[in-house]
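Take this structure first; my questions come after.
Note that one protein chain of the assembly has been removed; the remaining protein chains are unaltered in position.
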Amino acid sequence: MSLEHNFSLSEEQDMIRDTLRKFVADVAQPAALAADEERAFVGENLSGLAELGLLGLPVSEESGGLGLGMLSFSIALEEIAKACASTAVLMLTQAGLCARALEGIESASELLGEIIAGEKIAGFVGPESGIIAAESGDELSLSGMVELCIAGEKADLLILMAKSPEGENLLLRLDAGQFSASPRHSLGFRAAGPAAISFAENIPGAAILVRGEAADRAIEVAHLAGQIGGAAIALGTAQSCIELSMSYAKERMAFGKPLARQQAVSHKLVEIYRSRDAARHQTYHAARLADAGQDCKAEAMMARLAAQEAAVLAGDEGIQIHGGFGFTTEYHVERHYRDAKTLEVLHQGPDRMRDCLGSEIGTLS
Amino acid sequence: MSLEHNFSLSEEQDMIRDTLRKFVADVAQPAALAADEERAFVGENLSGLAELGLLGLPVSEESGGLGLGMLSFSIALEEIAKACASTAVLMLTQAGLCARALEGIESASELLGEIIAGEKIAGFVGPESGIIAAESGDELSLSGMVELCIAGEKADLLILMAKSPEGENLLLRLDAGQFSASPRHSLGFRAAGPAAISFAENIPGAAILVRGEAADRAIEVAHLAGQIGGAAIALGTAQSCIELSMSYAKERMAFGKPLARQQAVSHKLVEIYRSRDAARHQTYHAARLADAGQDCKAEAMMARLAAQEAAVLAGDEGIQIHGGFGFTTEYHVERHYRDAKTLEVLHQGPDRMRDCLGSEIGTLS
Amino acid sequence: MSQSEDNHIVDFELSADLQELRARARAFAEEELAPHAGDWDRKAEFPAEAIKKAAQLGFLRLTIPERHGGLGRGSLASCVMLEEINAACPSTGVTISVHNSLFCAMLAKWGTEAQMQRCFQKLASGEWLGAYCLSEAGAGSDAAALQCEAKKDGDHYVLDGPKLWITSGSEAGIYVVFARTSEDRTRGISAFLVERELAGVGIGRKETKLGIKASPTVEVLLDSVRVPAENRIDEEGQGFPIALDTLDGGRLGIAAQSLGIARASLGLIKAHLAKQVDAKGRSRSSQSSQWAMADIAADLDAARFLTWRAALLRDQKKPCGREAAMAKLMTSRLANRAARAAVTIIGPAAGSGASAAERFLRDARITEIYEGVTDIQRLVVARAELAT
Partner (left out) sequence: MSQSEDNHIVDFELSADLQELRARARAFAEEELAPHAGDWDRKAEFPAEAIKKAAQLGFLRLTIPERHGGLGRGSLASCVMLEEINAACPSTGVTISVHNSLFCAMLAKWGTEAQMQRCFQKLASGEWLGAYCLSEAGAGSDAAALQCEAKKDGDHYVLDGPKLWITSGSEAGIYVVFARTSEDRTRGISAFLVERELAGVGIGRKETKLGIKASPTVEVLLDSVRVPAENRIDEEGQGFPIALDTLDGGRLGIAAQSLGIARASLGLIKAHLAKQVDAKGRSRSSQSSQWAMADIAADLDAARFLTWRAALLRDQKKPCGREAAMAKLMTSRLANRAARAAVTIIGPAAGSGASAAERFLRDARITEIYEGVTDIQRLVVARAELAT
């Protein structure tokens, strides 16, 4: 069976994949199980990726990145998520959400460099958190709180999208002391420093990086990166569940033959393979459109929805195929299941995504 | 929202689509409802397609066709199926199954020309019917019967795939008198002359067109055309359900606002749109691989499964969105629902397809 | 805990009496309906003779009070009977369901003794079928949007405006018509008994449909129909509550129809798989088919209990809106799933119409639409859940 055409990659993309495969095999994979179990922040992986220059992967060359675009970024995230979705979601947060939101903002160019270099860890708070920032004199008062912020536990700073009480978009930078993080015993992404965030009082007005159209642009760019990058992470966990389940099912004997020769098991594998395949088409398609500078809001949301559905299904069926073993941590599938499900409640939830998709495809017009 | 990239077409393909849109609007669409209701064979549509040269669309130029390949063929089938899936499945049968199976078989070259020209209508019986052809002296004895043969009612001849008792593949041509057709009151494709087929006794051995490797090739080519072409038909019915439901939901008022502004309805539209979108990616991908001469058995099966699932879902939800109106014939969605569901039991059923996919993706290896 | 509740003991078996009713209904369905249902469907032919036989066997007077010549049975008995009839012929099933659940049970609950006296004899004998005229072109799920007018004129009302999607409309002898007596969206609706023979009552177009083709669905035209005031059911303005209450019962009728379709589809799957044995009698049917069958079988038993629970509540005159909606919600989706699975599993023979599976697939589709579309059932259940 061939995976060519829609899935065919450029030489550059193949190179990135190869680099990452080595990094994953040597670094991310061996640490993944214990890091998850102990809820230990995989900061070293982040440093490793920074050393490889990959935290600037989707960032334009003018802004100090590699300028390789969303498709390459997706391929990278997928590859990492196969081993450790916590590392992948951290990379998405640094390179996809924070770094891309800061691109082109002059006052943030130093910060952008530090994030790409892995010198600073930034948490990201998107518009879905509904933070309101009221200005009064030279100070800001933030209302709302963030239930689940990736990297929050270890964040040196936050990149935060808020609205003024009048509804204007604001892009904020909050530094240490301006927010506090409470580590959370989360369902997934346990090694990515998940935390709840609350805000200090009287934040200086200088925390506002940009507002109005410039903030709109940052929100849009980050949103798109989140949708496509999130889809790519989901593809990675799904792929891993497929591979793990396939090899388990071929080895495990039951009723005198390998599990994989039970039609019911074989069909489960087929179903998760099919849904991952379809989701990958949608993801790469959205990424290619983004790289071509075309409007792809709907495509990105469809990709994210399809990929996270495929990932939850693959995790669920992966556990089922593994039977009792699948319920234990050491077979990895339960971790993928948790990470996939957590992805679904991160950024924009599926309900809201369907609302937006409705607008995009014109049901509401 | 953009449909570029994976869905972008060549100029030639755009031209075919435009030609067909005119044909559909002028000829196929106006007749579709009544033809289905009266179970009237849409032979004129077939003639019309032949006049446009489109019954040779996927057939190589050496064999007298247009040599435009599976992607163009899929686009054509999709376009026609939006209006009349009976016409589309007839086109698939003539141009995709029979014509392509006969390509390169010298003794059938005249027949191939007649099929492309619309001068002969051929029914097609695939290997899934499990017909056994036992040779004895100069005669053949066929065992088995065909429950659902498209065009069977009006067929001048049958192209039939059988096995010898030893398991060798045989490709047969059965002419008038060698088979009999009983028209069937079928669930769908009512205007495509569906019939059950039984066989006469003592068929001359000359009915065998080719055997062995040549027959294997014919079966493989026809199978692939059936999977990809079937997927394309499903895409067409799904697309039509989406368009019909979308415009109905925008116009129909309930509880003081358009139906489409009910979140539950808008989300239904989003779901059928998403599944059609994913299935179209898989279908075009498989078609492109086929046109590039690459192995695409798995991709073709995944496309067919996804597209027919999307079509049944779109028909089902399309009816639901239309409420009581959807249950009546004049709103078209019930017809699409029946045609989509019938597609699922035509050629290879989903259960068997999943078995084959299992082999392809390696669960059974 | 109240004293009365002390008597409860969980029991999932039907009483001997209801088992006997079930056996009679099953025999009728197998003998009088099953052999002809395919033909009626293909010809879109109303099964007039079978309905007569149903009347002779008492199936049309199940919910009519005993004092009016009926059997005085309730929703549970109706559900038990209707499942059997629908497992053979859903067109006959909906005809009998509307007659019993929407018309006779409604009249028995809301009508005056005089109205009952006048109507029930003919309804019990089958001389009259009852029909229920609520829907209009602009008022489907949003029933309160209805526009049919009823203007008071002395001791009469004058009814004007077409009614759409009326089951048995062309065959019925009497209708209950919901019409607008004032502008108030819900409190402006009243219910009237309208004999077919009244001047101005006409039958409009007959729908050509996906399924239940042997049950005529027609437009009922009301053109200045003068209806005596004594034909009004309950007070003026009480129409909407009556309609909603009656729909609870009607929903159970459709739930029972759905159970019948699901059971018939399961039966077709079982028969198909049972044929697939090797020379030694071992099953060679695929796991995927067997698993689908197992899921449907489990859900069917569960859905039946859900239906019976709601019917029992209704018979006990307890609130059952939530429970009836749950029953229709689950059973109607199951009927469609089971019928689709049957077609898939049986394959080309089902697609070609050689198996009844494709008829059940087409018939099943209406169960998610009439007497409240699926989303309306969800709305009712969601409201009830959030109120507790």
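In order of appearance the chains are A, B and C, and numbering begins at 1 in each one.
Please note the rule applied: a residue touches a chain if its C-beta (ideal position, glycine included) is under 8 Å from a C-beta of that chain, and two chains touch if they have at least 3 such contacts.
Keep in mind it's a predicted model, so treat the numbers as computed, not measured.
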| item | value |
| --- | --- |
| Neighbouring displayed chains - absent chain, whole complex | A, B, C |
| Touching residue (missing chain; options C:131, C:326, C:345 or C:361) | C:326 |
| Residue in contact with the excluded chain [from A:184, A:223, A:276 or A:297] | A:184 |
| Touch residues of subunit C, complete complex, unshown partner | 1, 5-6, 8-16, 18-20, 76, 266, 270, 273-274, 283, 287, 290-291, 293-295, 297-299, 301-303, 305-306, 308-309, 312, 323, 325-327, 329-330, 375, 377-379, 381-382, 385-386, 388 |
| Positions on subunit A contacted by the hidden chain, ascending | 37, 146-148, 184-188, 194, 196, 253-255, 262, 264-265, 312, 316, 319-320, 323-324, 326-330, 334, 337-338, 341-342, 344-346, 349-351, 354-355 |
| On subunit B, residues whose C-beta touches the chain left out of the figure | 262-264, 267 |
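Note that in this section only the chains that are shown with their structure count from here on.
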| item | value |
| --- | --- |
| Middle chain, criterion being Cα centroid separation | B |
| Between subunit C and subunit B, distance of the C-alpha-averaged centres to the nearest whole Å | 38 |
| Whole-Å gap between the CA centroids of subunit A and subunit C | 50 |
| Subunit A: positions in contact with at least two other chains | 263, 267 |
| Multi-chain contact sites of subunit C, meaning residues that touch two or more partners | 286, 288 |
